[in-house]
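Starting off with a structure, shown below.
Shown here: the complex without one of its protein chains, the others still in place.
Showing chain A:
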């Protein structure tokens, strides 16, 4: 696909640190006249561990005119509060330092759109609460830090387009993603995430979702609502099967390597015998028996309303807690058979015996699997 297809392509190219080659033998120069060029201040690769505000403001006569501040690849631990004077700042490049704390004054930069904080020593306490005031922020890169929690401030930054949180220690994602409706790129690779919350389905602008290198075994069904999602990275996780909703997505790239994907059916897929309550509930729903709060307790009404439909379209049945997990192999773009996990109300709902690998026979068309139309849609999906 050409670069024009994804708006983030240009941002990606800008990410490349042009000073960063392995053949590096730069002089250890300090603040020279080349430092300030137009609306850009370049203090990168200067070996500085403290940004002296007096020196800075001596050299930069009009800090309020500066739009671009490059401070990457130094040894900075923090920033001085005088950073507040750079009121026109659009891009702040602080990657590859040793930052342990950000000043609250950073939140006063009302024009800041791009904040790069990659490869520092930031933990959950390093980000001031005030950061949530950066409501015009579009790109934030916090990759390669020491975050154990997803920074709550990000949920307030409603104009965010790209969020990079790779290589941290985040184990839990709060169910608050519904505010991030403009986010196009969400990079969460290399953390310890065990579960993706439902609210991810509200991220309707999402084009690229990277969940590689985590501890995921499943995805929420709401993933099928991400109509603009083109790239889904699930490699290096614990998926043994995939949710069938994945078929509804219009993906160009799906990475699945290094997952314990089931190759053959496991004959002893357990099926917990349903409770009497469940069986009664199923019967009521199947026979469309009327119920209301005059006839049964409120709690049972809620229970009955929570019935889930069996995925087998031929079956009108429902299930509550007890369901049969069936693994159906689907030929993905004519390449490989991938296991999709289906929730059915009973083993009888599978159209083919569980120990056979499905092939393109007539049974396939009746089930919730891609027909010829869909598999041509996935022709360009790159797997493996």
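Quick note on the criterion: a contact is a pair of C-beta atoms (placed from the backbone, for glycine too) under 8 Å apart; a residue touches a chain by one contact, two chains touch by 3 or more; residues count from 1.
Heads up, the rule we're going with is that contacts and distances are computed from a predicted model.
Undergrad: Given the options "Proteasome subunit beta", "Cysteine dioxygenase", "Auxin-responsive protein" or "Histidine-containing phosphotransfer protein", which would UniProt use as the protein name of the unshown chain?
TA: "Cysteine dioxygenase"
Undergrad: For the chain not shown, which residue from A:79, A:185 or A:200 touches it across the whole complex?
TA: A:185
Undergrad: Hey, which of A:74, A:91 or A:210 is the one touching the hidden chain?
TA: A:210
Undergrad: Pick out the residues on chain A that sit against the missing chain.
TA: Residues in contact with the chain left out: 1-3, 5-6, 8-9, 12-13, 15-16, 18-23, 118-119, 143-144, 164, 166-167, 185, 187, 189-190, 207-208, 210, 212-213, 230-231, 233, 235, 252-253, 255, 257, 261, 263-264, 334-337, 380, 382-384.
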